[in-house]
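Sharing a structure below in structure tokens format, with a few things to ask.
Showing chain A:
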Amino acid sequence: MNCIIILLIYVLGAVATLASNSKNAAKIALVTSLINAVIALVLTGEYLNGNDISFTQQWISNPNISLSFVVDGLSLTMLLLTTLLLPIIILASFNTLYSKANQLYSLVLFMAFAMAGTFLAQDGLVYYIFWELALLPIFFIGLLWGSDEWKVRKRVMVTFFMYTFAGSLFMLAAFAYLYTLTGSFAWSDLSKAVLSTKEANYIFLAFFLAYGIKIPVFPFHTWQANTYEKSPTIGTMLLSGIMLKMGVYSILRWQMPIAGNVSENILKTVIIFCIIGIIYASLIALRSNNLKRLLAYSSMAHVGLVAAGAYVGNSTGYQGAIIQMVGHGFVMVGLFYLADIISKRYDTYEIKEMGGIRSQAPKFTTFFLIILFASIGLPGTFGFIGEFTLLFALSEKELLYAVFAGTSIILGAYYMLKMFQNAVLGSTQNKVFAEVTTKEYFVLAVICVVLIGLGIYPKLLTDLFIQ
Partner candidate 1 sequence: MENVLQQIGIDQYIYLAILLFCIGAFGILYRRNAIVMFMSIEIMLNAANLLLVAFSTYHEDANGQVFVFFTMAVAAAEVAIGLAILVAIYRNIGSIDIDKLKKLKG
Partner candidate 2 sequence: MSTTILLLTLIFPLVGTLINGFWGKHLSKKVSGTIATLAIAASFVTSCLFFAYIQDGEPVKVVLFEWMKFNYFSIDFGFYFDQLAALWLMFITGIGTLIHLYSTSYMSHDENFSKFFTYLNFFVFFMLILVTGSNLAMMFIGWEGVGLCSYLLIGFWYKNQDYNNAAKKAFIMNRIGDLGFLVGIFVTGYLFHTLDFIELKEQSFLAPTLGIATMAFFIAATGKSAQLPLYTWLPDAMAGPTPVSALIHAATMVTAGIFMITRLNFLFDLTPDVQHIIAIIGAVTSLVAATIALVQNDIKKVLAYSTVSQLGLMFLALGLGAYEVAVFHVITHAFFKACLFLGSGSVIHAVGGEQDMRHMGGLKKHMKITYATFFISTLAISGFPPLSGFFSKDEILLTAFHHNTVLWVVASLASILTAFYMFRLLFLTFSNKFRGTEEQEHHLHESPSAMTMPLIILAVLAAVGGLISIPGSSWLNEFLKPVIKNSATLHHHELGTTEYLLMGLAVVGALIGLMVAYFKYIKNKQVPVNDNNVSGLQKLFANKYYLDEIYMLIIVNPLNFFGSFFKKQIDGLINGVVLSFGRVPSELSYQGKKAQNGNIGLYLFAFVIGVCGLLYYLFMCY
Partner candidate 3 sequence: MIEILFYILSAVTLGSAFLTILSKNPIHSAIWLVICFFSIAGHYALLNSQFLAMVHIIVYSGAIMILMLFTIMLMNLNISDEIAKPIVTKIIATVCFCLIGFFLVSSLAQTAPALETYTQTGVDFQTIQVLGKVLLNEFVLPFEMAAILLLMAMIGAVLISKKEKKTA
């Protein structure tokens, strides 16, 4: 079997969804994503058996571009994350009846195609094309199905689009420069390119602009909270669950191997910015009144740690970043789903208008607690494995980094528990909060099982990329 099948099925699914009517669109999308999840698992099996599942085909001879999709531990993990999270995200979106659902789900599948392509592509230019391609669907999803009035939404989405797009152009420039050096876009050639420190510095910074905005790293984060807030929940889940992992993935795949001999000062500065971002975002989350914005900033705090770990550049940081990407994906989808459920029942995202949920919906509260504690890295959940590994990587580089980044576990506990207390606990309100439905129960249970299961036995996943 070949990894390109996944891309083809996503495209076919997108077309089929678009052609169907609004009623069946979600189901077709779900089936497509499930098929791909199964295929991804089969591919994993083949990969572990040592079969070759990569695909390479010359596309353009001058400049030398080939459609090459290679699978290794890193890209396979990200592929699994994408394909496994997508059914959950689509299932989670069943709560909302979207207008023109066929277009929406078609865009979702198309986005999954682009993201999977980004994770698989081993040719710099093909990778870049997929990278930009992923931006289009989410732009339209946010623009057409988002909340708030059109004018505000449009401004937010256009800012998001232009910002990330502008950042990516620097990456394209870096690839163009690298092409003049090596005469190839292939990862295998680029990673072997010998760069002087000065060249590496510039290329590193160009990549950093693209990835720093995407992840986002302080101070490139201002698009994030707005975009998360205005997007529909399905868009927010796609953004936080999978799309921002493209940034971290790219650090591990492209930036660090190619511009590895960047000067130590730049590397340190970047790590310090990541750590500043952790504390900064945590403090803002502490003062956020809107649940979605709070989650957006908490997401930023967590990926700040992931990015810092990725930039450390040793093997611990590498594996920690991958682990936490997966963990963060599931946690964020779970948290946004919980927020979505609350907002469906209470018709608000304002925390102070919530409360009194626990006495009415104990099951919901239990799920909330599990996912919340996974997000603040309680041992026994997958969040802990990631945070532990990342902080350990930082401490290997410099103990103080770990201490400062580690304050996120204190601040994270603070703002999450504060939010939990105000949103879920407290005395019962007049508003009725119905207990989770079977569908919601299923989605949340899957997320919780993944988080706890991998927290206790992480080797299931880590064996993919640790030799």
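For anyone wondering why these and not others, all candidates are chains of the complex that A comes from, given by their letters.
Please note the rule applied: a residue touches a chain if its C-beta (ideal position, glycine included) is under 8 Å from a C-beta of that chain, and two chains touch if they have at least 3 such contacts; residues count from 1.
Only a predicted model underlies this, so the values are computations on that prediction, with no experimental measurement involved.
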Chain A in this complex - touching candidate among 1, 2 or 3: 2
Residues of chain A that touch candidate 2 when the two form their complex: 159, 162-163, 166, 219-223, 280, 283-288, 314-316, 319, 358-359, 362, 369, 373, 378-380, 384-385, 388-389, 391-392, 395-396, 399, 402-403, 406-407, 409-411, 413-414, 417-418, 421, 425-428, 456-459, 462, 466
